[in-house]
Every structure is written in C-alpha cells, then in structure tokens.
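A protein chain is absent from this complex, but the other protein chains hold their places.
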Amino acid sequence: MIPVVIGISIIVFLIMALLPGDPAQAILGSYATPDNLARLRSELGLDKPLVQRYLIWFGNVLHGDFGRSFSLNRPVINEVMDRLGPTMLLAGSSLMLASLFGLVTGTVAAIRQYGWQDRLFTVLVLVGISTPSFWLGLILVLFFSVQLGWFPVSGMQSITGSGGFLDVLHHLVLPAFTLAIVATGVIARLTRSSMLEVLRREYIRSARAKGLSERRVVYVHAFKNALVSIIPVLGIQAGFVIGGAVYIETVFQWPGIGRMLVTAILTRDILLVQGGVFVIAIIYVLINLVTDVLQHMVDPRISA
Amino acid sequence: MRYRSSGLARFARNRTAAVGLGMVILIVLISLAAPILPLANPNATDLAIRLKPPGTAGHLLGTDQLGRDILSRLIWGTRVSLAVGLVATFAAAVVGSLIGIIAAYYSRWLDNLLMRGIDMLMAFPYILLALAIVAILGPGLLNALLAISVVNIPFFARNVRGAAVGLVRLEYVDTARLSGLSNARILFGELLPNVLPVIMITISTTVGWMILETAGLSFLGLGAQPPQADLGSMLGDGRDLILIAPHVATIPGLVILVLVIGINLTGDGLRDVLDPQLKSGALASPAPMTAVDHTAAAANRAAGTAGALAVSGLSTSFVLGPATVRAVQNVSFSVAPGESLGVMGESGSGKSVTALSVLQLVPTPPGRITAGSVAYDGQELVGAPLSTLQNLRGNRIAFVFQNPMTALNPLLSVGEQIVESLRRHQGLRGRAARQKAIELLDAVHIPDAEARLTTYPHELSGGMRQRAGTAIALSNDPDVIIADEPTTALDVTIQAQILRLFNELRVKRGLRLVFISHDFGVLSEVCDRIVVMYAGQIVETGSVKEIYESPLHPYTRRLMACVPMIGRAEEPLTAIPGLPPDLAQLPSGCYFADRCDLAIERCRAAPIELRTMSQGRSARCVRAGETAV
Partner (left out) sequence: MSDSAVLEVRKVSKDFRRGSLLFGAGNVVHAVTDLSLQLRRGDSLGIVGESGCGKSTLARILVGLIPPTGGQVFFEGEDVTIVSRRRRKELYRKIQFVFQDPLSSLNPRKTVRQLLEAPLVHLLGMERERRKERLLELMETVNLRPESLDRYPHEFSGGQNQRIGIARALAAEPSLIVLDEPVSALDVSIQAQILKLLENLSRSLGVTYLFISHDLAVVERMCEQIAVMYLGNLVEFGTRAQIFASPRHPYTSVLMRSVPAPGTRAVTRVAVHGEPPSPSNLPPGCPFEPRCYRAEAKCAEVKPDLLPYPEGHRAACFFGDDPQPPPMEEAAG
C-alpha cells in the first residue's frame, strides 16, 4: 500500500506542477509587480527545482500541512476536512442504498429468471445505467421539491438553522438517491449475472443432490460464491460514487469536496486542488483495502 | 458436436437489441443530416424571444436563455456528443487493448510494471483524473475528449489483459511457436483475433459511459466551450434556469438518456451474439429438478419390490433449439438390495444422464424426462413433487460425482458440507453433528479427521477430496450410492485406494452401488453386474464374468478389445472405426451398424430390441448368440 500512496502523491504533485499559468501571477493579480512576483515565488518555493519542491510538499503533507488556500484564505487542511464530511455522508449513504437494492434485486431477478420480475428488472437496470445523474438530479428537484414540495431544493441544512440530524437527513434523501441510481444498476446487473453463473456450477448440483432446501442452496451456496465476484466491483463502484458526487454536489449545492475541487481548478488554487485530490485518493486506497479484507473474509482461497 | 442455442431466447433478446439499434441509427442519421435539414441557426441569438416554451411558433422545442432555437442546438449538439463519445472510446480501446495484450504476452516483470501503473491510475476516481487533465490542458471539448479517453484506458487494459492472460496459457500459442511464428505474428495473428470479442464487448459497454462522462464534463463547464455546444453544456446552461424554464435543461438530458439506452441495448445484443457461453445454449440456470413431460407422469406405475431401485423405460432428452438430443432412450434396470451395478459406456453413451435422471438432477433447461419411471422402495419418483425428491436425495439415495474439485463448494469447509446434510435429514446439530462428521471422515480413512473438519476443499489433494465427497454421500447411511466416474480424475494408485474404499463400504454397510465408468477393469473390481450403454441405449447386460468371457454385443466385444492391457503389448490393437452417431439424428436401425464388422441388412432395417438371452442376460443385437463370431 505504501508504494501506492507514494505513487499517488507523485502523480498529484506532478499534475499541479504541470498546470500552465503562473500561480504567483494568479494570486497577486493586479498587484503583480516584478518585485512582488519574485518575492511571492520565492515564498511559495516556486523557484526551487522540481524534486526539492516535491519533497518539501510531501514532507509537509505528512505533518498534515497542505499549505494555505489563497482563494479562501484559510489552511487547506481545514477546508478539505470541513468539506470531506458531507461528501462522505453523501457517498456513503448512496453506496449503502446501491448495495442493498442492487444485491437484493439482482438476486431476485436471477432466481426468477425470465419471469416478470426479471423483465422489469432488465428495464429498470437499463434505464438506471443510461441516466445522466446530473440530469436526473434536476428532474427530481423539479418534481419532488418544486412541484410536490416534499424535499428541500438544495443545500445540506436549512438556512433557518435547526441543523439537527433529521434536517440533514431530509436534505440528504434526493441527492443520495440520485447518486445511487447508476451504482445500483451496475451492482444489480452484476449480481444477477454472477448468481446465474454460480447457479450453473457443479457444486450447486451437489448441494441439490444432498436434498438441501432451495433456500439454502441459493442463499448459502450460491450467494456466497457470487459475492466473490461482486465484492471487487463494490469497491470500484465506491470510487465511481465518490466521483459522481461532484455532479450531485453541483446540482444540489451540497457543501462537499467535489464542488470545492471544481471551483479550485477554475480559480487555479493549486494547493487546494492538491490537498483535495490527495485526500480523496487516499480514501480510495482505504476503500480498496476494505474490499480486499472483505474478499478475504468471504473466500478462503485468497491469501492475505 | 455443438448445438446452437434456443431460438426463442436469443430472438427475444435480439428484438430489444434491434429496437436499440434502431434508436441509435435514427439519432445518428438525424444528427448526420443536420446540415441539410431546415433548421434555424443554432448560434443565432435573439434576446427578444428568450426562454420561450416548447410549442412556440417557429421553435418546436422553445428557445434558451439567449433566444437560440433549442431544436436546432439539440441536433447539432448531438452530433458533437456522438462524435466525441465514439472517438474517445476508439482511442481508449486501441491504446488500452495494446497495453493489455502486451502485458499478458511478454515477461512477467513487464506485466507487473504495466499493471501496477494501471492500478495506480485506477486508484483515482475517474472524475478526478479527468478534472485534473482538463485543468492542466484547460477547458475545451478536445481536452475533455482526451481526458475521458485517458481515464478509460485502464479499464480496457485490465479487461483485455484478463482475457489475454487466459489465452496465453492455452496451448495454441505454444503450437504457434512450434510452427515457427514470430512473437509479433503470434501477438497479432493468434492472440488478437481471440481477444477481439472481449474488446468489442468492452467497447459496447463503454461507449454509453463515454458519452455520459463527456456530457458531465461539459455540464460542469469544463468541456464544450461557447459557441460550441454539446448536449452536456446545454444541460449546464439550463441548470440555473430549472425553476423558471425547465425545458432548457430537461430536453437535452432526455436525448442523452434515449441515446445511451439505445447504445446499451445494442451493446447487450452484441454481447449475446459474441459470448460463447450464450451461443452454446447454456443460458439459463438449472431448475431444482428435471422437468418431466406430462406423458411420462401419466404412464407411470410404481413398481418394484421393497427396497429396490427400479428404473423402467426411462428416456431423457435435451432440447437445444431445433434439435432434440435423445440422450437416454428407454433404459430399464434394477438394483436389488445387496447388489452392485456397473454402467459402462463412453462419452455420449448416456450413462451419466441416466444416473442423474434417477434423482432428477438433469439440468432443465434444456433437459427433460420424456418417458419412463423410476421407482424406489415402491415409490414413484418421476412426476413426484420436489419435496419428495429432496427427502430422498442425500438421504436414501446419495451421489458421488466425478470431479471432486468442482463438486465441492470452495467456500465452505469440509465439515460444514457434511454437517449441513446431517442437519437436513437427521436434524443433528452442534456437538452431535460434529461427532458424526468425524466418524464419517474416519470411515473414509481421511487421516486427522477432527482437524479436517475446518479445512477447505482447495487445501486437500484430489484423492482426499474424493474421500470427502464419499463421506458426504455416506452422511445419512444411504441405501444406494450412485457414483459417476468417481475415480476417472484420479491417479491410478489413488484410484486403487478409492476402489478399495467402495468395496469396503459395500461389504460393511450393505451399500448398493450404481457405479458409472468407461473402464471395464474398474467396474469388474466393484460390481456384480454390468449394463453396457451405447448412444443412449442399453446394448448388453450381464454379470461381470459373463461379459468378460463372452460378450454378446459387437460393441462390447470390440470395446474391450481396444483397451491396451499390460502384458498384451504383442497383440494387435483392434480399433473401432468411425464415430458414435449424432444423438439428434439417430439412424432407424441399429446405432452401431456403421461401425460394426458383423452388420447385415437386417441390422439397418428397423430398431433392434433388447433381447433377453437368459436370466439377467440380454443383448441388443440380432446376431447375438450366433456361435461363429
């Protein structure tokens, strides 16, 4: 894992180092005299060689110091941490929804192959994976928030700061569902095909030859084996959900890290971008770790 | 002999795929025709008519915030979205596939290097990478295209490498080397064509994605820049207007939805065509019991003496599309208490299907029991409800399968797989169940039985696994064990041990054995009587001694003569010419006639009956019993 983290840090750093345009210029704007520029560049360490800049930056990162965002005028780490929570809340609940719905519907569709449940399933999945999530968000807001008034239009909390848990939950519903739709489709489809594949295997025949109930055959013998193929994809979907959060946060004005990143890129706030991307990448690595652990728990053939 | 899959299932899929393809073609044609259609100028602004709703005169779909005609912008925008999606996919496919194939084919360290690099790229949520690339290069459609392409390369590389690695280990790559082909030739001439289906399937699943992703980037303002517009940027423009003029955003989104649905439908259809598993008809997962034709259930009579297993007139067929493979035809035999019956035949003879049919484990689809009866202890099994079968399976009649690696669930320990059978039929739980499981493992001579309870199948050797499988079969002290080629996959020294085990079980427990094998030597060690099958029919029955000393059917005789035996190397080997008949197109007379050295005209004229020659002795040959043979 360590080499991956280091690799990520290098990539993140390089990306930002390659950004065209002079950051010092962008920061100083109309105050950019040659003297000021030179002084700022020296302050930001922009005049040092690339490798040294990387090492300085990475060294600071290990201490939790990502530098200072010039556009927001606060330490990057603070901003990133503030924004990380909402995104994780959004992504986490979406992933849970998607996994739950996906696994259940996929299994049902597999058991009732060619039945009406299966056909309905196919249609829903098709629509699910073909929908642009940002468009869907708009539609849902239009319908549920504007027309029906059931849910708030945007934001994570009411401005009239009751700010409690239930209030956040209320705001969470539409964004979480929207974000979950595509992931649900992918997980559901994979579950169905994995189950179908596993149900054709010989040990399923053996289990039936023992006279075991169909319920046991499907849920203990088949499902567990299907999970082996599904779990890695859950990990990948976690990544897609985090990525997709960028759109949802934009549509629903959710105060998350995705929206922060887009703005930071447009304003060329390098340090903020670096911090944000790095943290997200680390989280992704952690997710992969969790996936590996889960896989190991389910499949004894995989060595630690 | 391979049969094409059922027409019905594939057609249904193909119809939706055709619809999908139609949608895509329609959209493509319309967008291609944009220059010649009578459309308003997509860039002409006119603030006086801004935000007109759909249905306004002269503007079918209304106007946007700058007064531009939405219908026209829609069609022009679709062109852009389509073009970008296709180019991005193609680029990612070419680069990614190349990386994948090279990684799979060349040395391990190159593979490791490339794959670690891919892994690291995939460590970034795709959108971050895309955003970063666009940030470096600046917003713009071409840059968005590049970003999306690059970000999808790992996906192709992974998929293609996965498929190629499986192929590289296949021996036809070695065959190519032996034929003198150079590495480059092998890579592009041998590997690539076989990996192509995977590439095409991956393309079909990612084109839709690519279009969505580029639209997303444009939505955020990072893709198409004004005055250029694609569907995503139109959506982005309309975002802030959602409350006052929803049509500006909803319509482009709808088009994206329809387009991607069409593409995905087409992709699904393509996958069905290219996926080899689907082609050979192995679509559906098997039902818990074999389907029985009504006629079969109606004609049954529960027969047989108490405690006997009596099969009478059993016929099982496989329906594969237009062809019906008659795997088992009119098979009858019985196994009395204390007896051990061998079923001998080569592949395609129907011996395994017969065994599976007894407990109705033949996969449906495509199998069906078309006639006959299976009676156990006076109870009729064909047409019986699933619960009856489930009570019998693993309880009074148990199975031992051929391949112990695939017959055991890899994720459950050996102990669990024994205990679940004990629990199901005897209600044993906890310590009592564990105790019994240990006894069973001891009975099959697995050393260190208690420790073995928690081992998994992959941790055992082939011989041990087969013993474990036998232990499972013995769990509830069955009357009958049906063993389908249980030693074929084992080494000869291990086979000897397993055969001894079976004999011991027979004697000690009075177990009735139905033993299926192609090997007469094996059968003669464990069986009293033998039934010889060919092309789905029984062609001879008799005791082991009778069959060995005086085989009645030419097939039996020739089959035994063509097996090399130790110490008989000087005798010439008489092979049987030709091949067994196609079970979907059986001849009208004797099935063996074309390969038989004794065939006369009478043999081909009409179906041959199974003639009883004496007690327990029968043969399906008109010339059986003729002295000068």
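For reference, chains read A and B in written order, and residue numbers begin at 1 within each chain.
Criterion: contacts are C-beta pairs under 8 Å (C-beta built on N, C-alpha and C of every residue); 3 or more make two chains touch, one makes a residue touch a chain.
All values derive from a computational prediction rather than experimental measurement.
Peer 1: Check the whole complex and report which displayed chains the hidden chain contacts.
Peer 2: B
Peer 1: Thinking of the whole complex, not just what is shown, which of B:Gly138, B:Pro226, B:Gly378 or B:Pro577 touches the missing chain?
Peer 2: Looking across B:Gly138, B:Pro226, B:Gly378 or B:Pro577, the contact with the absent chain belongs to B:Pro577.
Peer 1: From the list B:Asn403, B:Gln426 or B:Asn503, pick the residue that touches the absent chain.
Peer 2: B:Asn503
Peer 1: Among the options B:Leu29, B:Ala184 or B:Ala569, which residue touches the chain absent from this view?
Peer 2: B:Ala569
Peer 1: Among B:Thr16, B:Asn43 or B:Asn194, which residue is in touch with the absent chain?
Peer 2: Of the candidates B:Thr16, B:Asn43 or B:Asn194, B:Asn194 is in touch with the missing chain.
Peer 1: Contacts of chain B with the missing chain: which residues?
Peer 2: 1-2, 108-109, 112, 170-172, 174-181, 185, 190, 193-194, 346-347, 461-464, 491-497, 499-500, 503-504, 506-508, 518-526, 544-545, 548-549, 558-560, 562-569, 573-577, 579
The rule is short, and it goes like this: only the chains that are shown with their structure count from here on.
Peer 1: What whole-Å value do you get for the distance between chain A and chain B if each is reduced to the mean of its CA atoms?
Peer 2: 34
Peer 1: What residues on chain B touch chain A, complex-wise?
Peer 2: Per the touch definition, chain B meets chain A at residues 116, 119-120, 122-128, 131-136, 138, 208, 212, 215-216, 219-222, 232, 235, 238-239, 242-243, 246, 249-250, 252-254, 256-257, 260-261, 263-265, 282, 284-286, 288-289, 359, 361, 363, 386, 389-395, 398-399, 401, 403, 406-412, 420-421, 424-425, 456, 458, 469, 472, 475.
Peer 1: Which residues of chain A touch chain B in their complex?
Peer 2: Where chain A meets chain B, its residues are 3-4, 7-8, 11, 15, 18-20, 110, 113-114, 126-127, 129-136, 138-139, 141-142, 146, 195-196, 199-214, 216-217, 220-221, 224-225, 228, 239-240, 242-244, 246-247, 250-251, 258, 261-262, 265-266, 273, 277, 280-281, 284-285, 288, 298-301.
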